[in-house]
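Contents: one structure, followed by commentary.
With one protein chain held back, the other chains of the complex are shown just where they sit.
On to subunit A.
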């Protein structure tokens, strides 16, 4: 374990997490008005109707897969009676299908963004950076899976990468676990850290406000002029008086 390993697998993850959390808090406090999906559906919907659901549903499955692979310890799934073999096949098949759907969807969306005039005009530099990093993360992740577990002999990340991932949250980081992982997995993890670090400053913030509350709230919302301010704090000296 050398200094580089510590920087990459201890310092960088904590930095990314800090920026991710504080960045969102900052953005939510100071830029609620900018917190939006910035949909471009008005300009073009034919390509969007294929690409966007493909990408979003794909990445939701990918997210679930990551939770299953990184957060849930191997011992738990084994205790639940899922054999290594069964887990491996499910993960590879589901992961590859979802990964390809995500990448295909992203490809359609990027193609659309570049070729449809109004959509391209509405694309900011921030968006371009975000798309580049996002695509990189997905390509590396898919490549790592395919190289190791589809064409390769199989790599059990649940004995190295997953414990490393959890060790970060236990506040007992173990960089040695990650230092030995195949380079593609390492690159995927690093690019993901980069994505988390820029996340709060991009349009990706819309993910954190996914409207799941819609399922349970009453249809018609009433609000009094009293609480018109919503979640925004008045500036000092401008608090309402009764």
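Basically, contacts are C-beta pairs under 8 Å (C-beta built on N, C-alpha and C of every residue); 3 or more make two chains touch, one makes a residue touch a chain; residues count from 1.
Basically, contacts and distances are computed from a predicted model.
K.L.:
What does the UniProt entry say the missing chain is called, choosing from "2Fe-2S iron-sulfur cluster binding domain-containing protein", "Respiratory nitrate reductase beta subunit", "Carbon monoxide dehydrogenase large chain" or "Spermidine/putrescine ABC transporter permease"?
P.N.:
Answer from the UniProt record of the missing subunit chain: "Respiratory nitrate reductase beta subunit".
K.L.:
Of the listed residues A:37, A:90 or A:159, which contacts the missing chain in the full complex?
P.N.:
Hidden-chain contact among the options goes to A:37.
K.L.:
Given the full complex, what residues of subunit A touch the hidden partner chain?
P.N.:
Residues touching the hidden chain, for subunit A, are 30-45, 48-49, 52-53, 55-57, 117-118, 121-122, 124, 126, 201, 206, 209, 211-215, 217, 219-226, 228-235, 237-238, 240-242.
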